[in-house]
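Dropping a structure here in C-alpha cells format, bear with me for questions.
Shown here: the complex without one of its protein chains, the others still in place.
Naming follows writing order (A, B and C), and every chain is counted from residue 1.
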Amino acid sequence: MTNIKLSKESVLGLIALAIFVGLSLFTPGFLSSGNINSMMFQLPEFGLIALGMMVVIITGGIDLSITYIAAFSGVGAALMMTNGFGIFPAIIVGIIFALACGAFNGVVVSKIGVPPILVTLGTMVLFEGVILAITNGNAISGFPDAYSLIGNGYYLGIVPFSLVIFFVFTIITGLLLNKSTWGRRVYMYGSNDLATLFSGVKNSKVLMKVYLYASLLAAVSAIIMTSRYNSVKVDLGSSYLLQSVAAAVLGGTNIHGGYGKVMGTIYAVLIFQFIRNGLNLMGVHSSLVDVVIGAILIAVLTLNFFSDKLSRQKAKAAS
Amino acid sequence: VSEESAGSGGDEEADGAEETDNTSEEGNTEEAESDDELEIAVVPKLVGIPYFNASETGAEQAGEDLGVNVEYTGPTEADAAAQVKVIEDLISQDVDAIAVAPNDPASVEPVLKKAKENDIHVMDWDTPADKELVDLSVKQVDDEEFGRHMAEKLVEAMGTEEGEIAILTGGLSAANLNSWIDAAQSELDENYPDIEIVSDKIPTDEKQQVAYQKTLDLLKSYPDLKGVLAVSTPAPLGAAQAVQEKGLQDEVSVVGSALPTDSEPFLEDGSLDTAVLWNPEQLGYLTVALGKMLAEGEMPEDGQEIEGVGEITVEDDGKTVIMAPPQDYTKENASEFDF
Amino acid sequence: MKALLKQKEFSVLAIVIIICVILSFVSPVFLTVGNWMDILEGNTVIGILAIGMTLIIITSDIDVSVAALTTAVAVSIGFMFQYLPDSWFSVVLIFLIAPLIGMLLGAFNGILVSKIQIPAIVVTLGTLNIFSGLVLYFTNGNYINSTQFPQSFMAFSNIEILGIPILIYLFALVAVSTWFILKYTLIGRSVLAIGGNAQSSTRVGINFKKVKMFVFTYMGFLGGVAAIAQTSYTTAVDPNGLMGLELTVIAAVVLGGANIHGGRGSIPGTLLGVLLLAIMQNGMILARIDTFWQNVVTGAIIVIAVSYDEINHRRNQAKLANIDVKEAS
Partner (left out) sequence: MSDYILEMEHISKTFPGVKALDNVELKVKQGEVHALIGENGAGKSTLIKVLAGVHEADEGGRYLFEGIDADIHRPLDATLKGISIIYQDLSLFPNLSVAENIYIGRDSNKKPWTKINWKSMKELAGKALDELEMDIDLNKRVELLSIAQQQMIEIARALAFDSKLIVMDEPTSSLSSGEVEKLYRVIDKLKERGISVIFISHKLKELFRVSDRFTVLRDGQFVGSYDVEEIDEQQLIKRMVGREVVYENNTQKAAVGEKVFEVKNFSKEGNFKDINLSLYEGEILAVTGLVGSGRTELAQSIFGVNKADEGTLWLNGKDLKINSSEDAVKQGIAYVPEARQTQGLVLEQSIVNNMTLPVIDALRNKLKLIDRKVEKELTEQYIKSLDVRPSMPDLAADKLSGGNQQKVVIGKWLSAQPKLLIIDEPTNGIDIGAKTEIHKLLRRMVKEGIGVIMISSELPEVLSVSDRILVMSRGRIAGELNTLEADQEKVMNLALDTEEPEDKRQPEGAESTVHQEV
C-alpha cells in the first residue's frame, strides 16, 4: 500500500518541468537569458497573490477582494510617496492599508459568520469604490528611483530582488502552514470547523489571521507591482484574481478546504508563467492563451480523477 | 474594466472582418519566410475590440506595403500589468522597434527603459507614454483640440448656449478619455458659462448597453437635459439608442467619439448628431510607417507627406507626430467610410 | 414549511422596500411605470441568468462561466443572422437553436462536474477562459450590429403587448416556469434534495449525477435564452458586452437568500435580489449620488445585506434549539 507513489505536487512539478523543457526545445528565444530574466521578474507579483489565495482556500473560503486589497495598498504607499514621505513609511502605510482591508474581511467572516465568498464579493466592490473615491480613477505615479529598485533591481547582480522577496515569503508561508500551530489549526479548521471549536480552538482568531495574512501577501505583491510599474491605479493586478484561484486549485488545493500545499501552488504558478510566456513568444493569439490555460486546468484535474480511479482499482485488486 | 482609448463601438462589416483575418494570416507566413526584414512590434491597449482591430488592419497593411514584419500583439484585458508582460516578451524576441499604446503611461516606463537598453527603438501611439523616454510619439489628434472640438460640436447641435448636459465616459480611470473630458470641460467653462454639467462623468464600462441604461436614467432624472457628450466609442451609440427609443431626437443632442459605420443608424434619424473621430486604420498604418523610419534611423518632418496617410504635423519638440485634425462624421458623410 | 424561507426572503424584501421608499422621495420619476419598465427590461438578462444560477447554488455549486457562455451563444446567433432569411421563421429558428447551443455548452460543464467530479468553481473557471478566449479569437471582438440582423428579429425585439416590452414577458415566462419546475416536478424536488443532503439523496435513489447534469444544462439553456434577450435588447452582439457579469448574477442570487452551502433558495427570492441590485443601479443616478462614491454605496449595501441576513439566520437558528424551561415552583 505504501509503494513509491509520487505526491500530487511532485507530479505537477514534473509537468511544469516537462513544459519548461518542451518550450525550451521548440520555442526560439524561450531559453534566452533575457527571457528567463523577464520571467523571473514577472513571477513574484502573481505568485504572492496566488499564495494568499491558497491560504484562504485552505480554510474553505475564497477572497475575491484580494486584488483590490493589493491595489488599495499600492494606493496607500503611492499617496505617501507623492506627498513627500520616504520609502519606508510609504511601505508601512501600504501594508497597514492592506491589513485594514484584511481585518474588515476577517471580522465579517469570523465574527458575523457570513460565507467568505459573499463577504469578499461585497468588499471587492467596496474597496474598488473606495479607491475610485480616493483617486478619482486616476493613476498615481512618480515614485523615488530607489523605490523602483524593489521591483526592478537585482540581488547580488543576478537574481531579481523581487524574486528574493517572493522566495522568502514562500518559505515563510510554508513554515507557517506546516510547522506553526496556526498553520495546523488552519488545516484542521478547513476540514471541520465545528471540531476545532470543540477542541478549544478559537476559530475566529484563526480566521482573522488568515485574512490578515492573505492581505499582507497582497500588500507585498502590491509593493512589487507599484515599484515595477512605477504607478498605481484602481485596477492594479485585477487580472490576477481568477487566475490566482485557478493557480491554487491547479496546485492541488481543495476548494472545500482542509488541503493545500505551498509547493503545489508554486508549481501551478510556474506552469501558468511558462505557458503564457511561451505562447506569447510563439506569437499565438492572446485569446488562445486563455483557452490553453483553461484547458490545462480542466485537463490536469481530469487526469487526477482518472489516476485516482486507477490507483483505487489497483489497491482493490492488490488486496 | 476595459478602457481603450476610443475603441470603436463599431461593427466591422462581415467582409471587413474577414479581411482582417486574411491579412494576419499572410503576415504570419511572411514572418516565417524572411528573417532579415525589420521587425516592428505594435502593442495596443488590448486586443479584440473593434477599434484596435481597425488599427491592426492598417498596421498589417503597412507591413505589406513597406516590406516590414509587423507583430501586432497585446493583452486581452486593458490591464497595465498584462501589457508590460507582453512588452517584456517582445524584448525577448528582439524586435527592432516597439510602439505601445500604454494602458497606464507610468507603468510602462521601466519596461520601455529596458527595451532601450536592449537597443530597441521605442515609440508610443494612440496614447502618449513618458515623453522623455520615447523616440517618437504618434498622436491621432491633439487631445486638447479634440476635447474642445467635441464640446463645440455639442453646443452647435444643441442650438443654444445654455442648459443642462451630461458627460458619459468609457471608464473613470482611462487617462486619454479623462484628458478629452477635461479639455471639453475647459472649453465649456471658458466660452459657454451658462451650460451646466449635471453630474460627474458617468462611467459606462465601455459597454453600449450600460451607456444605454445610464442614459435612460439620466433622461428621467434630468428631464430638462439638452445634451449628452459621450466619450469612448460604445458610449455615443448607447446614448443615441436611448434618445432614439424615447423619441427625444429633437430635444436632446448627442455628440461623441464613434466610428462612422456604427453611428450610421443613429445619425440617420438624428438621435446621434455628430460622431467625432479619426481614422484608426490610418493610425495603425502611420505607426508602422514611422516605426520603419525610426528603425532605419530617420525622423519625420513637419508637413511631410506619408503615403497612404497624408500630410502630418510634427510638433516643436521634433518627436510628437500628429496625424490629422479630428474628423466629423454626420448624417451626410457617414456612408462614405468603411470603418 | 417555508416559515424561515419566507423570513430570508423577507429581509431582502425589507431592504428593497426601504430603498424604494427613499428613492421615491429623492426622485419623482422613480415610481413611474416607465422607469420600472426600463428597470425590468434592462435587467432581463441578469434576471434570466440569476434564475438558472439559483438552481446551481441550491445544489451547492456555482457557475462562473455564465457570462462567457451567454456571449458564446450570442455570437453564434449573430453569425447565423447573416445566413437567415428575413422571415418570422428565422426568429422561431433562433429560439430553437440558441437554447440548444447553450445546452450543449452547459452540458459540457455538467459532465465535468458530475462525471469527472471536478469542483464546479474550477470547471467553470476553466470553461470561462475557454469560452471567452474562443469567442475573442473568432470575432476579434468585433460587433455585429443591427444592420446585419433580419428585420423580423428587429420587429420581434420591438414588440410590446399592453405597453409592456416583449422581453419582460420572456423574463416572466422563464421565472414562472422555473418556479414551477422547482415546486411541482420531480427533477425540481431532486435539485432541492441533493442540495439539502447529497448523501441522503443517493440513498433514496435520486441520481445525483443526473441532477447535477440537469442544473448545468438548464443553466446553459437559460444562457441561450439570455443570449436572445441580450441580442434583442442591445440590437447588437458585443463580444465584450457581458464581461464580468457572472459576479453580478451570483450576487443577485445570494442576496435573494439562496444559501451558498446549498439546499436553500427560491425563485421569488432571486427575483428580489435582482431587483435590489437593479434599483441600486437605477437609483444611483436618480438619487444623484456622486459617481466616485457609487461603488462604495453598492459594496456597502451588499456587505450589510449579507451580514444582516446572516445575523437574522443565526437568531432563528438559536430559537430552534430552545428547551421549554420549567418555571420556578
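FYI, a residue touches a chain if its C-beta (ideal position, glycine included) is under 8 Å from a C-beta of that chain, and two chains touch if they have at least 3 such contacts.
Remember, predicted model here, so these are calculated numbers, not experimental data.
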| item | value |
| --- | --- |
| Chains still shown that are in contact with the chain withheld from the display | A, C |
| On subunit C, residues whose C-beta touches the chain left out of the figure | 1-4, 183-190, 192-193, 195-197, 199-207, 210, 214, 263-264, 318-329 |
| Residues belonging to subunit A that touch the chain removed from view | 1, 175, 179-181, 184-185, 187-188, 191-192, 194-202, 205, 258, 312, 315-316, 319 |
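In this text, only the chains that are shown with their structure count from here on.
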| item | value |
| --- | --- |
| Chain whose mean Cα position lies farthest from subunit A | B |
| CA centroid of subunit B to CA centroid of subunit C, Å | 35 |
| Separation of subunit A from subunit C, taking each centre as the mean of its C-alpha atoms, in whole Å | 30 |
| Where subunit C touches two or more other chains, by residue | 133, 136, 292 |
| Interface hub residues of subunit A, defined as touching at least two other chains | 132, 136-137, 285, 287, 289-290 |
| Touching residues (chain side subunit C, partner subunit A) in the complex | 62, 64, 112, 116-119, 121-123, 125-130, 132-137, 247, 250-251, 254, 260-261, 292-300, 302-303, 306-307, 309-311, 314 |
| Contacting residues of subunit B [partner subunit C, same complex] | 2, 9-12, 14, 17, 20-21, 47-50, 52-53, 76, 172, 199-203, 206-209, 212-214, 216-218, 220-221, 223, 234, 241, 262, 264-265 |
| Subunit A-facing residues of subunit B, complex | 1, 28, 31, 47-48, 71, 73-77, 79-82, 84-86, 88-89, 91-94, 104-110, 118, 171-175, 178, 203 |
